[in-house]
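Note that one protein chain of the assembly has been removed; the remaining protein chains are unaltered in position.
And then chain A:
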Amino acid sequence: MATSICRTLKYLQPTICLNIKPVFVPIRTKKRYFIPPAVNVKQKSQSEQETKARAAGVVVRQQYIERAINISCTAGIFDPYIPPEGDARLSTLSKEGLKQRTEQLRQSAASQLAFRKIKDHDPEFSTKEFPALAQQIFIDAHAALTQFNKEKLHSLVTERCYPEMVRGNRYKTLRWRFIESLEPPRVVHARCPDMISKGNLYGQVTLRVHSRQTLAIYDRFGRLMLGDEDEPRDVLEYLVLERHLVNPYGRWRLHGKIVPAWAPPKDPIIKTVIIPGPTLKPEEAFEDLHYQVPKPKAVQWYK
């Protein structure tokens, strides 16, 4: 059997140790497929290992610990709008309802300031025309979600809202229809936070939408998971739209939804789900424990 040469001669020059004369040293060049772990070796600390590696000539590439930051949208909703309780319960025609409405819009001076700042940067913004535009953005965004058109969805929805809308829906079929708007949408709140540096303004406007919609979610196999395609529901939502004001190419995009603390609980899914209970000791029985399933706290949260 012909074998390749396994030994070559390496020329050692007196670089490190000056006592050695320049000489040829025979070394093995055959590849070792298996190096057994060294036995009885004492554990070296990190600094010792580093000095050894440097002496041997092993170079470790610089590790870049990078984290991508998105500057085209903010990470949350600043100074969020707290919807008053019984918002959709009182009818608009009653005296109380009217008073509440007029109070809300006049009250917040900060909102007025924010509107002025937005109008400075975007002269075409008006409190009267914006709601119709925003509702159209909302309808288009949800239609794009149904078709799962990624590019269109990114242009209508901010980067913070996109994963929340899309998570878990990739292998599901969504059927959503916007039937009609029960009340004309209104702007209820606005804020203009600035991120990182002082002049970097973002505008966040909250819109109150009362509409009728149908939603049906089907899983991977075409079986109904949630909702009904033929049953329209009345929905009261507080949408937050955001725009990077300083950017001339910025657009008003859906940033999130505010779910008030007094919102009615959502419908359960058409599936029995196991709620993890307490771990029992061998002598205990579950019925004797009288375990109460913990109900979540009624807190306002953002979608």
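Throughout what follows, a contact is a pair of C-beta atoms (placed from the backbone, for glycine too) under 8 Å apart; a residue touches a chain by one contact, two chains touch by 3 or more; residues count from 1.
Throughout what follows, contacts and distances are computed from a predicted model.
Q: Out of "Proteasome subunit beta", "TBC1 domain family member 19 isoform 1", "Large ribosomal subunit protein uL22m" or "Cleavage and polyadenylation specificity factor subunit 2", what name does the UniProt record list for the absent chain?
A: "Large ribosomal subunit protein uL22m"
Q: In the full complex, which of A:D122, A:D219 or A:E237 touches the chain missing from this view?
A: The missing chain is touched by A:D219.
Q: Just one of A:S72, A:S108, A:T127 or A:T173 touches the chain that is missing; which is it?
A: Once the missing chain is taken into account, the touching residue is A:T173.
Q: Looking at A:N19, A:Q63, A:S197 or A:T272, which makes contact with the chain not pictured?
A: A:T272
Q: Under the stated touch rule, tell me which residues of chain A contact the chain that is not displayed.
A: Against the missing chain, chain A presents residues 1, 171-173, 175, 216, 218-225, 271-272.
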